[in-house]
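With one protein chain removed, the remaining protein chains of the complex are shown where they sit.
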Amino acid sequence: MSDVSADHVGTGAPRLPTENAPAIALAPVEPIATEGPQQTSGTFDHLIYVLKANPVTLFAFIMFGLLIVSAVFGPSLVPYDPLQTNAANALQPPSWAHWFGTDNVGRDVFSRVIVATRLDLSISVAAVALSFVVGSALGGIAGYWGGWIDSVLNRFLDTIMAFPLFVLAMGIVAALGNTIENIIYATAIINMPFYARLVRAEVNIRRDAGFARAAKLAGNSDLRVLAFHIFPNALPPMMVQVSLNLGWAILNAAGLSFIGLGVRPPTPEWGIMVAEGANFIVSGEWWLAVFPGLWLMIAVFTFNLLGDGLRDIVDPRKRT
Amino acid sequence: MLSKSPKLRAVLFRCAQSIPVVIGVVIISFLLTRALPGDPAVYFAGVAADEASIEQTRIEMGLDKPLVQQFFVYVGDLLRGDLGQSLSSGQAVATDLANRLPASLELTLTALILACAIAIPLGILAATRPGTWVDHLCRVVVTAGVSLPTFFTGILLIYIFYYLLGIAPSPLGRLDFIYLDPDHVTGFYLIDAALMGDWETWRGAAKQLMLPAITLALFTLAPIARMTRASMLTALSSDFIRTARAAGLSSRKVLYGYALRNALLPVVTTLGMVFSFALGANVLVEKVFAWPGIGSYAVEALVVSDYAAVQGFVLAMALLFVALNLVIDLLYAVIDPRIGFTAQ
Partner (left out) sequence: MLSVKDLAVSFQTRRGAVDAVRGVSFDVAKGEILGVVGESGSGKSVTSYALMRILDAGGTITAGDAVYSGIDLRRASERDMRDVRGREISMIFQNPRAALNPIRKVGQQIEDVLRHHATATRYDARAKAIAALEAVRINDAEARYDAYPFELSGGMCQRIVCAIALACDPRLLIADEPTTGLDITTQKAVMDLVRDLIRERNMSSILITHDLGLAAQYCDRMIVMKDGVIVEQGAPDAIFADPQHPYSRKLVDATPRIGESIRNLLPVEDRTEETQAVVSDEVLVDVRDLKKTYQGKSGLVHALKGVSFKVRKGESVGLVGESGCGKSTTSEILVRLMDATAGEIIFDGTDIAAVPARDFSRDPRRSDIQMVFQDATDSLNPRHTARQTIAEPLRRLGKVSRAKLAARIEELASLVGLPAALLDRFPHQLSGGQKARVGIARAIALEPKFLILDEPTAALDVSIQAVVLNLLVDLRAKLGMTYLFVSHDLYVVRLLCSHVIVMKDGEIVEQGPTEEVMTNPASDYTRNLLAAAPQPPARRLPAA
């Protein structure tokens, strides 16, 4: 994202003139080095600027780091074995020994919540990566060449989008079989149209842009123009979409396991833990459902904030 | 003469556009039911089936015939409204779904109305006062709203309003057992009770509806508020707003007569996506609140591997959603004069 500092110039309300109309060009004598907008000091400084101006994004970056740490090192960090039952110690409210209390068979909720991070993040990252690759390829081709490929792709995407997406994921997992891989495929399939549409639109508006045509004049084949000139310019908005999608994919996977698809007990997973804990909420044992739910929410919230923050970095004018 | 009108042509074209989508939906549902790994007959006969009943299912469903022929049989069944038999209820899936659909629709529509009623004013306020506390509140609500897992919000609300405060009824269905179901007219309890003039039952139904509707509304609120704010900001910075201001129109007229009417167009388009989210989240909310709609029906069917019921549900939801999208687009065509003139 080398051009993310694009907003340094031209967002201030009036554009001040920058060209001192140098003398005859063939005599390169004029001191133009000072002409033109100030040299911006690059992406990194801009990042610092955005983070400083927006502590919420900074917070999101920190949370993101914590999530990664729990995903990578979680199992070796937690105080208890997430699968170890202990009937004598069941349904204990939060205490110093058990920060998030214990569940109905005496497992430590905190350990389970932290260990679950890896599984939940893996599912969403795998699903989003899959839909990113497939969606980008399809969308890029359709957006660049248009014509019948575009029509076919559009009809196909329309058909996928014609299903309420969570319902389609339910149907796919029910049909393909109740496994984690199928959760990933189902989540990837329902996310794919978003990438395909986004790339298609981004490619389409740049297809006839001057720089794409100029690249052709420089001897690039269509495929090279698409891959090396147009697609990299579509990446910043894609990164925003990826971040927002990661959160959505986690929600989706957790939702599926909440209704009993995919991950099975006793594997620690946020959705299942909420589902199991739900039975105890009406009798007041809130910690079983609330802590995993809270963690799930924090993870999704982090990705959404990150997405918004990236949007700010990519283009501050598009903040919505 | 009428067919010469570009608008009517666009409307007809839009209706015609749903045909390939419906065909695609039917093909995908067929593939989901037939192109399964393993033997579909085993799958449809259910977990408790023996050799003989599996064989019987195979012949009943025509699974011994070629795939293309099976597809036409499938389509033929669909045209007769036959979605197969539910193993758990023993009834036709189509009947079950029809019985339970009003409960789901009542919940979804109430939630959407609630969401629009909050989200649109919030989005407008945020857009007209960028950088103020309303704007920040909007941003927080929007981000938190999409981050909340509906099933978790539901459980949290139950804990607070039912267990702690005791002001909500127990989260078990549409109506407490002390009330009688209102006579079936529309299937919407609120409307049916009102038609009977039975306000006691109406209040009871409304109380039951409150928490699940709020849960669902919190989730759908976010995209609507976000879109309203964004499109309102776009509209307010357009050239035609400057023209209107330069002509001395009052800020009320500029805001509501000019900016809002333009801003609502993209919001209406977003409603399609919002419906998709709402219908999906509906499944989870129904499970949490034991709401007797088609979502909890599908979840129950999943648990007992009653696949005919699940696939029937998926197809029914898709067709419902196609119809809703068509309605939204036609609504759009009515309010946007440009439809039918600009390039597709």
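Going by the order they are written in, the chains are A and B; count residues from 1 in each one.
As a convention for this text, a contact is a pair of C-beta atoms (placed from the backbone, for glycine too) under 8 Å apart; a residue touches a chain by one contact, two chains touch by 3 or more.
In this text the structure is predicted, and so the values were computed from the model without any measurement.
Undergrad: Can you list the shown chains that the absent chain is in touch with?
TA: Contacts of the unshown chain, counting the full complex: A, B.
Undergrad: Hey, which of B:A111, B:A244 or B:I328 is the one touching the hidden chain?
TA: Considering the complete complex, B:A244 is the one touching the chain left out.
Undergrad: Can you tell me which of B:S18, B:T201, B:T220 or B:N262 touches the chain that was removed from the display?
TA: Only one listed residue reaches the unshown chain, and that is B:N262.
Undergrad: List every residue of chain B that touches the chain not included in the displayed model.
TA: For chain B, the residues touching the absent chain are 130, 237-240, 242-251, 253, 257-258, 261-262, 265, 335-338, 341-343.
Undergrad: On chain A, where is the contact patch with the chain that was removed from view?
TA: Missing-chain contacts on chain A: residues 2-3, 5-6, 8-19, 21-28, 30, 32-33, 35-37, 39-40, 53, 209-211, 213-222, 229, 232-233.
Definition applied: only the chains that are shown with their structure count from here on.
Undergrad: For a test of understanding, state which residues of chain B touch chain A in their complex under the given definition.
TA: 20-22, 24-25, 27-29, 32-33, 36-38, 139, 143-144, 146-152, 155-156, 158-159, 162-163, 170-171, 226-227, 229-230, 233, 275-281, 283-284, 287-288, 298-299, 302-303, 307, 310-311, 313-314, 317-318, 321-322, 325
Undergrad: Quick one: which bits of chain A touch chain B in the complex? Just the residue numbers, please.
TA: That would be residues 155-156, 158-168, 170-172, 174-177, 247-248, 251, 254-255, 258-261, 271, 274-275, 277-278, 281-284, 286, 289-290, 293-294, 296-297, 300-301, 304-305, 308, 320 of chain A.
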